[in-house]
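Complex shown without one protein chain; remaining protein chains in place.
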Amino acid sequence: MRRFLPVYAKAIYAFLYLPLFTLSVFSFNNSKLALWSGFTTAWYGRLWSDRVLLEGTINSLVIAIVASSIATVAGTLAGYALWKRRSLWVTNALYLSLITPEIVTGVSLLALFQFLFHFLHWQLGLGSVILAHSGFCLAYAVIVVLARLRTLDPALEEAAADLGANDWEAFRYVTLPLLLPAVLAAGLLCFTVSFDDYVITSLVAGVDSETLPMVVYSMARKGVNPEVNAISVLITGGLGLLILLAGKLEGSSESSR
Amino acid sequence: MNVYNWDNYVAHETVADFEKLHQCQVRYGIYASAEEMLAKVISGNSGWDVVFPSNSFIGPMRELGLLLQLQKDRLPNLSNLETRFQAPEWDRTLDWCVPYMHSATGILYSRTAPIAPRAWADLWSDAYRRRVTMLDDPAEVFGACLKRLGRSVNAVDENTLQAARDLAIQQKPFLRAYLSEQVRDQIAAGDVLAAQMWAQVAQVVIDAAPQLAFSFPAEGFALYADNICILQESRHQELAYEWVNYLLEPKVAATIAEEISGATANAQARALLPERLRHNPVLYPSDEVLARGEWFRPLPAKAQQLRDRYWTEIKSA
Partner (left out) sequence: MTTVRLPRLFLLPSQWLLGATVLAPLLVIAIYSLLTRGAYGGVTGPTTLGSYGRVFQPIYLYILWRSIWVAALSTVLCLILAFPLAFYIARAARNRTLLLNLVMLPFWTSFLVRTYAWMFLLRDTGLLNTTLQRLGLIHVPIPLLFNVGAVVLGLVYGYLPFMILPLYATLEKLDPSLLEAALDLGATPASAIWRVAVPLSRPGILAGCALVFIPCLGAYLTPDLMGGGKTVMIGNLVQNQFTNARDWPFGAALSLVFLGLSGLVAVGLQRRGDQLL
């Protein structure tokens, strides 16, 4: 088992990165089609002058960071509350948000926004997108956090209470620290879901909130697009570096302990 | 001003040049499907000023009160349009839209294929077994089947639609997939030998893979045109008119048509194009070929419902 697991893990990582590898190769392809016809870095050069693309990237980052923060905080609190005390309608509403097909969520939100904004004289925009994203990320956050809470021993908080901690202190100093890995996982999941969402976003976005997936979809609608591949490489490369750096820091702090 | 368009439908510098010329800010958004655009602007407070709907959307959008009636004296460049686009059948007097680019549906095929497809019927032949694709679009698949039956692409009666459905189901054993433009990599690589495809996309693929060719099927085929429209809700009508007029300028339109390999509806612009594009038979088929073409019209609700159910039956057959 000790020998099998690392090999297995490497195989899964290879499976996950295989498509990423091919698309990065094609980002250097001279041809616009997925047929190799010579090396070029021209697509990367074009990215910097593409205003639509840059704006989309910034919008996506802003939306994903804000929405995943809102959803993770609200979701962690709700998960904790549900663990303490069941609330049937919140649980059912969360289920509903999970099982509603994206297109239905998108269309119904659009209809609702259009109806309300008509009277308020508002327009679709960043605000409506962030609201929608926080909404559909919430259930993911609650599920991940609750799954962790269910493995915790309720006696811990009782012990804290016996030692004189009030509810808030018991949550803040006993449960929350134990929850952190799940909160991190929830935040990651929410960020990923939000950053990659196309269907709902494309419906509730307004003039000022075209996101990266929207731009990418429009550009790649016709098939492989080397410029889109180049963006993907830059994004994963950039975020990958950040992750490695963070990993280094974590690793060194662990070994210094 | 806010312009909402398909991706890759103006040249690289078009927007920047216009901004310099008029000292203004243009927000250029792109959409991936006509339905996405319609869902947005249908509310009448989307914030967009100019959109690019195709011919069959003009009637519905006008009836929904979304389009601005154009004051033609503010668009002197309208006269640059080709004669057949001065009075197109979806808007005889150009009161609501200005034709921009046009295209048609035909067959993109590899010259290495056993036979060169001249008709839709060839896509039902054993020569292409499992090496042919149709567009993933009910209007197009029904269009081809209806043409094979010798009917209009806009046919609405139940019996005709049923016959078209049966024909499409017969084709399934020969089909590799229902795939839209994404098939271009596969046909260029030789996986697929023939594909139902739009002429403009086909031209781009042929440019990259010269072993491919395009044919306009003998039984007839569907025609398309995308149009420039100003929305009723526009808060920047002054600039919107300037933008439409600017896109109609021969030089501007020619640069766009050259960069995207598109077929412009602008006669003056076409005259400025390099020979390779100006007389390209895929982009600008001869009048004799065009005579077999037919414009898509908006489908009545009942026929659309029927067609949609048949489409589900075809795909899950």
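Going by the order they are written in, the chains are A and B; count residues from 1 in each one.
The working rule: a contact is a pair of C-beta atoms (placed from the backbone, for glycine too) under 8 Å apart; a residue touches a chain by one contact, two chains touch by 3 or more.
If you're wondering where the values come from, they're calculated on a predicted model, not measured in any experiment.
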item: Hidden partner chain, touching residue among A:28, A:80 or A:117; value: A:80
item: Touching residue (missing chain; options A:63, A:205 or A:224); value: A:224
item: Residue ranges of subunit B at the interface with the undisplayed chain; value: 33, 35-36, 38, 42, 60, 63-64, 133, 136-138, 172, 175-179, 182, 185-186, 189-191, 298, 300-301, 304-305, 308-309, 311-313, 315-316
item: Interface with the unshown chain - residue positions in subunit A; value: 1-2, 5-6, 8-9, 12-13, 15-20, 22-23, 26, 34, 70-71, 73-75, 77-78, 80-82, 84-85, 87, 90-91, 93-105, 107-109, 111-112, 115, 131-132, 134-136, 138-140, 142-144, 146-148, 150-152, 166-168, 171, 181-182, 184-185, 188-189, 192, 195-196, 198, 212-213, 216-217, 220, 223-224, 228-229, 232, 235-236, 239-240, 243-244, 246-247, 250-251, 254-255
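By our rule, only the chains that are shown with their structure count from here on.
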item: Inter-centroid spacing, subunit B versus subunit A (mean Cα positions, whole Å); value: 36
item: Subunit A to subunit B touching residues, read off their complex; value: 31-35, 49, 51-52, 107, 110, 114, 117-118, 121, 123-125, 202-203, 206-208, 210, 214-215, 217-219, 221-224
item: Complex interface listing, subunit B residues touching subunit A; value: 2, 6-8, 12, 27-33, 36, 39-40, 42-48, 180-185, 188-189, 201, 204-205, 208-209
